[in-house]
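To start, the structure itself, in structure tokens.
Of the protein chains in this complex, all but one are displayed in their positions.
Moving on to subunit A:
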């Protein structure tokens, strides 16, 4: 499907700016007509991606590159950095919810971010070239199946 608009934001990779990324995607997703719960999911996924940049990408400051690509049936959010890459295979092998069988003392305080992203978004791709780039997609309809033209046009007519 043809791409319509894109919104780019560059933020300092500091914890206090993660909420700006959240507010930005929230506004864009709202404009597209996403349901409240889906907007909240997108906000959390984007915040997780940005938090990863803040905590892991740079040793001496850098930027979070946030881009929202707007399509008729979906939003694609890209969060990228120009910092250190990481071992994708190692991360993927540890991806999962908390294991309730483990003793409490063995629980880890981190590592749930990527798992949450993959749970909350419809599609997630990780590219590593110059740093890490996370491409997250959420469809306007959860199945990702296109609705009838009527369904889409009536949604658009509801927007201001």
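One rule holds in what follows: contacts are C-beta pairs under 8 Å (C-beta built on N, C-alpha and C of every residue); 3 or more make two chains touch, one makes a residue touch a chain; residues count from 1.
The rule is simple: contacts and distances are computed from a predicted model.
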| message | Since a chain is absent, check the UniProt entry for it and pick the matching name: "Anti-sigma factor antagonist", "Alcohol acetyltransferase", "ABC transporter permease" or "2-oxoisovalerate dehydrogenase subunit alpha". | response | "Anti-sigma factor antagonist"
| note | From A:60, A:90 or A:109, the answer for touching the chain not displayed is A:109
| Touch with the omitted chain, as defined above, among A:43, A:74 or A:138 | A:43
| Going by the touch rule given at the top, which residues of subunit A touch the chain that is not shown? | 15-16, 18-19, 22, 37, 40, 43-44, 47-48, 50-51, 54-55, 97-100, 104-105, 107-110, 112-113, 115-116, 119-120
